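Of the protein chains in this complex, one is absent; all others appear in place.
What follows is subunit A.
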Amino acid sequence: MTPDANLLTSLYHLVAKGRVLESLLGKLPGFHPGVGEEGVVVGAFFGLKDSDYIAPHYRGALLAAHMRGADLRRLIAGVLGKVTSYSRGRVRGDICLPLQFNTLGMFSGVLGNPLNISTGIALAASLDEKQGVVVTSFGEGTSNLGAFHESLNLAACLALPIVYICQNNGYAMSTRTDYALKCTSIADRAQGYGMPGIRVEGNDVVAMHQAVQSAVARARAGEGPTLIDAVTYRISGHYSADPNDYQPKDERASWLKKDPLLLLKARLTAQGVMTDAQLAEIEKAAEAEITEAIAQAQADPDPGLEVLGPDDLYSPVLERVA
């Protein structure tokens, strides 16, 4: 399937925005940026229905939430713990996302929980019979957790409408994929669950988008889950202060040539969809928008102690007799 100019343009806007977002937020202390992985994020979550749910990997989570309609300034305020954030500063906004956009984040720093929780959202979707689907992503490190095994097996048993995307950037902190996983591809693991396993060049945002959309169509048709191994590379460090010096120079150099933003730009110019000047203009606009959002969020106030809510522990709602 040859993507049309509109699709390519839309994808480019998002990948360009993602690059600026990850690069600039990567300068904030403690942030876990996903520079180089924007192709996977955009390809995974573009083109879904509002009623579908997503549960993105923490690396690229803000870009994913923004794609669902969340406001950039408020998302960034969440990273900074400002009162203008969606939680008024009660949760770390770099990994926890506003669920009102049908976007599940991490309510704790424990990897694997979003895998089984998003599987439950898919279970609810299957009971609703409204053909809603869930698209969730996670790192290849998380695919070694028990939660991965239990979730995929359960989803396969119940034929749940969910797409599992492994955002495989080659490194779990400093631990290399070839050390921690002894299968050729994470997609191979799908065989053990009786579901399709697909390996995709994650830096090719078009290929990524098409692979996910096929899996989404399959899930929507009631044919069950799919596992996608989206191969990419972490250009940034594990977190802001990580010097990232454990990546071999030649490996890094070869991956930099496959940067998803570069690949997409080359495609857009080669197909005559946009000129270099038009591409640069979009990047410039993205940079201005995000710089402004960060500045606003930084200027936003810290929460007052009224947010502390020592008695706000439970939802007060009790269901009465219908």
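Brief remarks on what is shown
The rule is short, and it goes like this: a residue touches a chain if its C-beta (ideal position, glycine included) is under 8 Å from a C-beta of that chain, and two chains touch if they have at least 3 such contacts; residues count from 1.
Please note the rule applied: contacts and distances are computed from a predicted model.
Its UniProt record calls the unshown chain "Alpha-ketoacid dehydrogenase subunit beta", which is the correct pick from "Alpha-ketoacid dehydrogenase subunit beta", "ABC transporter ATP-binding protein", "3-oxoacid CoA-transferase subunit A" or "Alkylhydroperoxidase".
In the complete assembly, the contact with the undisplayed chain comes from A:120, out of A:47, A:120, A:170 or A:196.
Set against the missing chain, the residues A:3, A:39, A:112 or A:260 yield one that touches it, A:112. Listed by residue number, the positions of subunit A touching the unshown chain are 53, 86-88, 90-91, 96, 98-100, 104, 106-108, 110, 112-113, 115-125, 127-128, 146-147, 150-151, 153-154, 157-158, 307, 309, 312-322.
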